[in-house]
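Here the complex is missing a single protein chain, while all its other protein chains stay put.
On to chain A.
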Amino acid sequence: MARIKHRYLLVSILYPQGSNAVKASTEKQNAIPESIKFREPTPDGLTLELIKPMIKRGVAELFGDYGVGMTLGSLKVIYFSPATSTIIIRVARAHYQLVWAALTYTTQLPRPVNQPCVFQVVRVSGTIRKAEEEVIRRAREEMRHAQKETGEDTNDVNLGVLGFKADPRTGRTRILDGVDEALEIEDDDADMVDEDDDEYGSDD
């Protein structure tokens, strides 16, 4: 059985200008470790529903109706975590570059928020499971870096704050909402075909 092939873009939002809360006191700004200076939580105004129209508008601006038409079919925002500023987007495999370029050209969050930001695609993956694992790996690494810089003890319990928790039976960490359901669907038909997961630099 043929399956519709997708690519999953793992995108992280960076805030090069810093948020208003941090700007308020320069003293506080100095206390923030270098590695998480630009990785702030996303403002509350941004919701999952706002992201897809934003991407669509970006694609339309760069590639016009052709681009929108080519990508609209499978474009879906699978997961969005405001705490870690991470998004997983599902796109058509043949045209994921259009969406990626549109994200690169985006300079601010959509209308009600309007905050300047940079979208960085950190992983292109063929299955949702690998994208999810990468999210967790990155969050862990960031925590570790930040704790190293501030001199605190490394403790994975803190990951619970960010919306991750370990499955008590398997010990595997899973993202709480959204991804799990999508993952189950994915798992069903993933058995039938070979997993075509790969990193950057791969051609189709």
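Here is the rule we use: contacts are C-beta pairs under 8 Å (C-beta built on N, C-alpha and C of every residue); 3 or more make two chains touch, one makes a residue touch a chain; residues count from 1.
Keep in mind that, in the parts below, contacts and distances are computed from a predicted model.
Protein name for the hidden chain, per its UniProt entry and selected from "Trafficking protein particle complex subunit 9", "Farnesyltransferas-like protein", "Piso0_003667 protein" or "Putative ribonuclease P complex subunit Pop2": "Putative ribonuclease P complex subunit Pop2".
Shown as candidates are A:Tyr8, A:Phe38 or A:Phe80; the residue that touches the absent chain is A:Phe38. Those residues of chain A that touch the chain absent from the view are 14, 16-18, 34-35, 37-38, 97, 100-101, 103-105, 107, 116, 118, 120-122, 200-201, 203.
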